[in-house]
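A quick write-up on the structure given underneath.
Note that one protein chain of the assembly has been removed; the remaining protein chains are unaltered in position.
Letters are used for the chains, namely A, B and C, taken in the order the chains are written, and counting of residues starts over at 1 for each.
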Amino acid sequence: VSERVAVALIGAGMMGAYHAESLARRLPAARLAAVADPSEEAGRGLVARLDAGSVRYERDYQAVLADPEIRAVVIASPGASHPEVTAAAAQAGKHVFCEKPLGYSLEEADRALTAVATSGVLLQMGFQRRFDSGFLRTHALVADGTLGSVQLLRSITRDPELQRPESPLPWAIFRETLIHDFDVLRWLADSEAVEVFAMADTLIAPEYRERGLLDTAVVCVRFANGALATADASFRAVYGYDVRAEVFGSAGMATVGEGRLDSAWHYGPAGVSRPHAHWFLDLFGAAYTAELAHFVDCVATGRPAVVTGQDGRASLAMALAAVESVQTGRPARVANTPSP
Amino acid sequence: VSERVAVALIGAGMMGAYHAESLARRLPAARLAAVADPSEEAGRGLVARLDAGSVRYERDYQAVLADPEIRAVVIASPGASHPEVTAAAAQAGKHVFCEKPLGYSLEEADRALTAVATSGVLLQMGFQRRFDSGFLRTHALVADGTLGSVQLLRSITRDPELQRPESPLPWAIFRETLIHDFDVLRWLADSEAVEVFAMADTLIAPEYRERGLLDTAVVCVRFANGALATADASFRAVYGYDVRAEVFGSAGMATVGEGRLDSAWHYGPAGVSRPHAHWFLDLFGAAYTAELAHFVDCVATGRPAVVTGQDGRASLAMALAAVESVQTGRPARVANTPSP
Amino acid sequence: VSERVAVALIGAGMMGAYHAESLARRLPAARLAAVADPSEEAGRGLVARLDAGSVRYERDYQAVLADPEIRAVVIASPGASHPEVTAAAAQAGKHVFCEKPLGYSLEEADRALTAVATSGVLLQMGFQRRFDSGFLRTHALVADGTLGSVQLLRSITRDPELQRPESPLPWAIFRETLIHDFDVLRWLADSEAVEVFAMADTLIAPEYRERGLLDTAVVCVRFANGALATADASFRAVYGYDVRAEVFGSAGMATVGEGRLDSAWHYGPAGVSRPHAHWFLDLFGAAYTAELAHFVDCVATGRPAVVTGQDGRASLAMALAAVESVQTGRPARVANTPSP
Partner (left out) sequence: VSERVAVALIGAGMMGAYHAESLARRLPAARLAAVADPSEEAGRGLVARLDAGSVRYERDYQAVLADPEIRAVVIASPGASHPEVTAAAAQAGKHVFCEKPLGYSLEEADRALTAVATSGVLLQMGFQRRFDSGFLRTHALVADGTLGSVQLLRSITRDPELQRPESPLPWAIFRETLIHDFDVLRWLADSEAVEVFAMADTLIAPEYRERGLLDTAVVCVRFANGALATADASFRAVYGYDVRAEVFGSAGMATVGEGRLDSAWHYGPAGVSRPHAHWFLDLFGAAYTAELAHFVDCVATGRPAVVTGQDGRASLAMALAAVESVQTGRPARVANTPSP
């Protein structure tokens, strides 16, 4: 019996809780060793729900980084903390799985990447769409040449319900939401973005305009290989959680994303219908588990992860170019300074 | 300019009215010359609605059969009259397009076929599904060998609303409705039925049980080439008019029939939906026009029709075997006495 | 019997031929009176194919405009001639159905609109998607409020095969192709575009770059009511002719366009498949007939057309803004000078 990889979770929110369950129950090769969260209620509550007596709770993530038994961390704390926690974990010699985004500025992202490079640990970014079976098959159609050279792409994300925080994160629609689409577009285009144009507005909650919570956006992207892309996002789709992509090449097209929950259809007097997914885990639960399984496998075997810190940086650069485009009203170049 | 084929309509009901419009407007190679119907209101009303001054109306269909200018008739009168009218038209030397069924008994059907054979006119049966683009493509997958040898089939018909006539036609579910499915199954199996088993009941309108109006049925069929089939029918599908078929062979399967009206989908809080067809012309309007175009072309060119009186007889034989099966509670052999 | 509206066709190309057939055969309220085309082969050939001895052929469209019996014209000549022919027809007192675009510049479009306004004739633009059953149902979901306030839209057009003319029309992808999408977006947004950003390239046929034949494009649009849209186009989709739209509002979404030919599916060892439409008439034949039926009805009754010269102008203004955006590399304002 090989030894399970001891992993600590940092950040016991909704996403962190799912990752914790995967580490504790779904992944035989992993062991959830610790949970860190400044909120004792969240952290201890998660440990209790997992019915996992051997998992320790720490208020301060530094305490888990100091534990020599822990080989890796899953960072699911708020986005603003990602660069700092990633760097600290790397400096402590822990392998890092970091939820997107890598950070909110390239400077802080690069500091984290430098720490990772210096310490030689693994860094995998949490772009779970890359582990969804439909997205994987779509990518395979690009990678094996079936679609020919990629010419047009599309990726969209529409959340089912607008969060209305007291202090909304500015530019969240680009830095937290469309960053998924930017990663998908790069991956499917197999190229780096060079130019981004974006339009964004507060069409759902105009009262948030002053606080910078744009809720609706469209984007055009030009890639280095010539491919052109569009993306859009909304923070409130009444019909559910809608994530789709499309890739069009010289030899064909692939589409992915239907929000299906199962294969049943209802035929009634009002027509033919099926429910649409509303809960992100209904769409991506298996993908979240798969990405973590990949991470644990990489830690155990020393193999490189297929989604790296560079992917985190490149998608962040696209998001920041989108922000700049909205600010200036013009297209923006994507920063391509080589990262650490 | 070649001369248009002069055609008379016999029977100005709903189906007849559509055929009349096709002859008057949709088919450049045809000319609607006369309409016969015992109901002056129905017959004259149809002529008036067509805004076609040159179309004559006759109460008695014999009057149109006596008109030497008329080359062909479309019979859309009640099913019980089909054998008599077909025979009379044939004896008058008119080519015949006859709505299904060919009759309600093999004896009377055979008398009609004898008259047709004797006079040498064309007889095309009105099985319009054979002219529907989806059914045609399904059949082509059988005919070109794509599906291999046929092993299993299914055909269903579900009407949107039960008619509640004063004097219901006994066994209508087999002799008027499933006869379409029997023809489709024969066509897709490329074989003749040898054995039929049926169960039928009054699940929608039990008050009609005494008057013989069975409203729900399932059927099993064995074909001479070994293929096995099921069929079902209902006289009231609240979601609409539902006609589907499926053919399964050693090398693949084809399905046809979705009740689609157009390509639009609605995504709302209750899910993803589209309307289902309710009106038979929404599903088969183009097929009804195409079968009549084929008939007119056959009359004009002398080519044989692709749906013949023998098809009418064979499907009737299956319907009568289904009736016998319900009466005896056992499977019934399909009568295969060679017809005229 | 009411009198049929006498209509002349100007321009006997592929699109004109279909309209001629509709006038001659499909529309009982219309009569094809004349065909004008500088190519005698095209014009006389079309008349001959229609087997319509009473249709006269003219080389010069002015000859048909001089015919007092002709009440209306269908203009399907090359796009560059549309303003001139429209103006001439209006001055001759003929009602005008003009294929898109209204012209290639706002100046010439406005001259045509002035002539139309002065003469008081009807002008209907040939945006047939507005008459497609799926697009109509999508629009109805906007118009009846089912979708709430429109926030995001998408429209795409992908042609099955790149035409490779000797002298390609510059900016055809915007002025000839995406102009359809611009009209659809305006119609579904129920608002006027204020800003357009476009990226375009020669990804299919780089050898045409010097001659200005851009073959691939993406677009972002901002509407006066705040709605944001994307569009894309390609001149070669190997899988067929792909026209789709999507409209997303505060209360739901609708999508339209699947390239379905019929309802049949094939299940084989390679998976589940169906053909995709390749021929524009397979997708829009019924819509082309319906728009012309509407035109003929408007001429006969004096009712206004639902697609007007102003729609032609507004979509052209969007196309020209897209051209300007590509030229400057920046978003462009949509010219909104009030037209005649």
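In this text, contacts are C-beta pairs under 8 Å (C-beta built on N, C-alpha and C of every residue); 3 or more make two chains touch, one makes a residue touch a chain.
Since the structure is predicted, the reported quantities are computational estimates derived from the model, not experimental observations.
Among A:A254, A:A305 or A:V323, the one in contact with the hidden chain is A:A254.
Of the candidate positions B:L50, B:V219 or B:V243, contact with the unshown chain belongs to B:V219.
When the omitted chain is restored, the residue from A:S39, A:S133 or A:Q163 that touches it is A:S133. Mapped onto subunit C, the interface with the missing chain covers residues 237-240, 242, 259, 267-276.
If you put the missing chain back, the residues of subunit B touching it would be 148-149, 151-152, 154, 158, 195, 197-201, 203-204, 216-220, 222, 226-232, 234, 236-239, 242, 248, 250-253, 329-331.
By the touch definition given at the top, subunit A reaches the unshown chain through residues 1-2, 25-26, 28, 51-53, 132-138, 141, 146, 251-258, 260-269, 275.
Note that in this section only the chains that are shown with their structure count from here on.
Core chain by CA centroid proximity to the global CA centroid: C. Among the remaining chains, B is positioned farthest from subunit A, on the basis of C-alpha centroids. With centres taken as mean Cα positions, subunit B sits 57 Å from subunit A.
Multi-chain contact residues of subunit B (touching two or more other chains): 267-269, 275.
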